[in-house]
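Note that one protein chain of the assembly has been removed; the remaining protein chains are unaltered in position.
What follows is subunit A.
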Amino acid sequence: MSITCRHVTRLYPICYTHLNAEQTSSSQAAAFDSIRFRLKPDRKTVGFLVTDWNLGIHSKQQSNNPRGGPRPPNAAPPGQQPPPFAGSRPRPPAPGVFQRGPAAPSGTPQTTLPPNVASTFTSPPSASQPPPSFTMRTPPPVALASSTGGPAVPPPPGAVPLTGPGARPRPFTSSPTSGLAMPPQMSTSGPVNNGPTAFSSWPTQGGPRFPPTMGGMQQPPIGPPQLPTSLSSGPSVQPPQMHPNFGNPPAGASPFTGQPVPPFSAPQQNIPPPPGSLPVSPPTQSMHHPSGSPYGMQTWPPQPGQVAPHPPIPGPMQQPRMYGMPPSPTPLPNQSMALSHTGQSKIDPNQIPRPIRSSSVIIHETRQGNQANPPPPATSDYIVKDTGNCSPRHMRCTINQIPCTVDVLSTSSMQLALLVQPLALPHPSEEPIQVVDFGESGPVRCSRCKGYINPFMKFIDQGRRFICNLCGFTDETPRDYHCNLGPDGRRRDADERPELCRGTVEFVATKEYMVREPMPAVFFFLVDVSMNAIQTGATAAACSAINQVIADLPEGPRTMVGIATFDSSIHFYNLKRALQQPLMLIVPDVQDVYTPLQSDIIVQLSECRQHLEVLLESIPTMFQNSRTTDSAFGAAIKAAFLAMKSSGGKLLVFQSVLPSIGIGSLSAREAEGRSNKSAGEKEAQKLLQAADKTLKTMAIEFAEYQVCVDLFLTTQTYVDIASISVVTRTTGGQVYYYYPFSALSDPAKLYNDLRWNVTRPQGFEAVMRVRCSQGIQVQEYFGNFCKRIPTDVDLPAEGSECAFQCALLYTTVYGQRRIRVSTLSLPCTTMLSNLFRSADLDTQFACVLRQVASEIPSAPLAQVREQATNVCINILHSYRKFCATASSSGQLILPEALKLLPLYTLALLKSSGLRADGRVDDRSFWINYVSPLSTPLAIPLVYPRMITIHDLDEKELDDSPIPPPVPLSSEDISDEGIYLLENGEDCLIFVGNSVSPDILQQFFGISSIEEIPNQFVLQQYDNPLSRKLNDVVNEIRRQRCSYLRLKLCRKGDSSGMTFFSYMVEDKTPSGLSYVEFLVHIHRQIQSKMA
């Protein structure tokens, strides 16, 4: 970074040593950062809008609003209008996924907001009945409330909600809540008692907002309801019911629309009915009633749809599951309520909201009708068409509408953050990013804020001047860039110039942006050869991985490599071709290191390939008799750094033991901690902090010189990841952890990790700067990078959209200096409901995740856990309080967009980072792994995907070889089954004790469960099952950009314990079950309300 020219430096406060693009999944660290914004309080306020989609837990959903009478529309009263129906949880459909939907709304017309209805969990039974009622609307909320509310409610719940919503929603409008938040359940459940039914009903309600949206865009809010949609998605069954209810509501809703709701709102009316909903499955129902059409699903779901009116579409469908919650288990009050109703005392687990993954590929246009289009869920498979905004892969905002005031934002309890992954891998079918060369003069920029030209710069005065969309300053158009405006006010050449019509473009950097020639691609390998590493085979594995990976490095004179080994001293190798054999150069001073040669340690790959190969083959034997147990890790990286200092580059370190000597040596403080239990919690948490500042200081220097460190920890023991990972974090590198290292099964992963690490698209000497419209300033940056100058951004903005621009100056592996500029322009809103509707769960959760990760080392565990839970509670509470006031307090109401928040939060609490019982290193690794994690990978890490594989050959799958996931609950695990669970890093294959030997034979080539090996290497046998399993695993690897650590698990031993620890929905000694957790949340909300 120092590299950048001065003026550039000023502009780009964040420096990366190294950036990678990883696909959605990879975590690449550096690449992914979230930036939290602080809203400056200068915005004007506005009323809130509510959107919602919620899950109602318990009966009622939105009951009425405060003012408004209960239910219905009438209630609508408040002006707000739109009926709040939301209650329902419409979204069933793709809820999870689409939820982001909200975004959609925003994007477009939005607002629609679909669904925020709270879904109720009400008791199922009621549900069934209710439906009708709902339809009627009777029930408003109450139903849901059931739990609390008592019986009455029940039925209605679903319905209620809607109605309810209608009533109060006004404010928010709500979204569509489609009724059931649980859609999913619905669908499925339809069957189920409570859940389903209930939902069904609700669903209806949720007016479809989408439709509206589309049309009017603005109105959306209104909508009541998402009704149908949600439902729709759900299986037909429910829908019907739903409709009814909603239908009405919607109508009610309309009022809202009328209202003010800003942008979105307007449309409502239209919305409702129409489209969305209808189309959608359930449509029918939805449609009907509805008139309320509005509710139709929320926009989101169908993103696509959204845009267009066609809403219904895809997305929606599934949502269903979500609702599941309903009837809570007895224990909690709420639930009890429910119970009473139905009589059942249990929440049907099948109706609790759970993620649904759609298997089909979505086409996502980033803007439609000149409105930002909310992005599809991060974990889904989508193809982006860049129509003005950058791809969500590059930037995602936690909320797809920007609150106009700080008050709105703070009331929502959500955080406004931007996740930026400038080098994210595109989908193969996406258009490549266009490169724009402005020649000598460099890209056109605002002369005040230095923002780069983008599609939202407004040209005026016949194109002679342009107004910066970031700071509002008016600049002269450079003469040779001048172009007349067309009748629509756009430049006539706007569509031909990528920088005027694409959200992401790359500018060729001019000399101004370089302080030196672009650096060569330097790869320096540093291998631990201490006794332990040699004896466990780690050294051999590393050498062989490096040897293979050399072949994959880019050819050409710009690729340079170097290698060194270390134990208690550091051994460099002179690979110059002239030498007959490599020359080993030992640096014995590990307190005060230096590089043993000025040149020849790092040489062009083409010149030393042979030497390198010979060397790598001989290293493991050369040190075979080494008795050196010490490892001078700190000194070694420092020495390697000194060798690389002049060029910068990637330093890949293979380390096997705790650094015990030389600079930055560490003590086995874990053991000390154990023997000194009395120190208590405080000490325990210190173990998660770096032991001292030595490594940090070193790492900062590395970053200054463009050296990025990646760590491959192939270890059997404690290595104090908390301390050594500081190096990777600061330099934009990554930690790979193989514990306990197995010479049999790990080398393949090591090789693949290494290969991906060096061959993935990446950039060097990068500097990033994020600019945003006036009124917003960057408050904090998270991620793996070196932050040099804290910067605030404060730029004027105009218009109703708020823009973010991320500019990344970097050097490609091929030595070109580029500026990648991504611009995202989002609508502003003053309505709280819009915020909820447009919340992006995946992104929000990713932010929460990394915040939690950053907290863990510095705060007591209990406090961090509580904080995480509070985030969830506060958001839901805020929603409940301001957007779903009408619902009974007996209902747990979840905004559609955030219906999975409790589940993810629960999973987070049970993740290895937040468990007190884990090894210190495991937790440190988790913290470290999480902090740069991209959104698409964040979710599976916490809430892994589990599929059944024993029946692989029975399933007919459309697009994807991967069967649909099953819930993470041990109730779903059968002894006859084989299950594969993966979180993007580990992949556990659980073999039930009663699996038929035949299947075992086919999969693993063993005849009995007793033969299950400890160390597992996946092999492909000649039978369809095995082939499919391999296909599945390969597909997962592709999706996650990770080779996965495969492990076989069986009940009864530690491997089985490991597996079951991933069953986040289970009750465990230290954690609640999912249902219990919902109840807990609900209670907390209730107590807050009171």
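FYI, a contact is a pair of C-beta atoms (placed from the backbone, for glycine too) under 8 Å apart; a residue touches a chain by one contact, two chains touch by 3 or more; residues count from 1.
Criterion: contacts and distances are computed from a predicted model.
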Quick one: the chain not pictured, UniProt calls it what, "Small ribosomal subunit protein uS15m", "Protein transport protein SEC23", "Sorting nexin 3" or "EOG090X091L"?
"Protein transport protein SEC23"
Where A:Val587, A:Ala703 or A:Ala884 are the choices, the one touching the absent chain is A:Val587
Hidden-chain contact residue, picked from the options A:Val406, A:Met622, A:Ala748 or A:Val966
A:Met622
Using the touch definition from the top, which of A:Leu485, A:Val508, A:Leu597 or A:Ala743 touches the missing chain?
A:Leu597
Across the whole complex, the chain not displayed is touched by subunit A residues 568-569, 571-572, 578-589, 592, 594, 596-600, 615, 618, 621-622, 625, 628
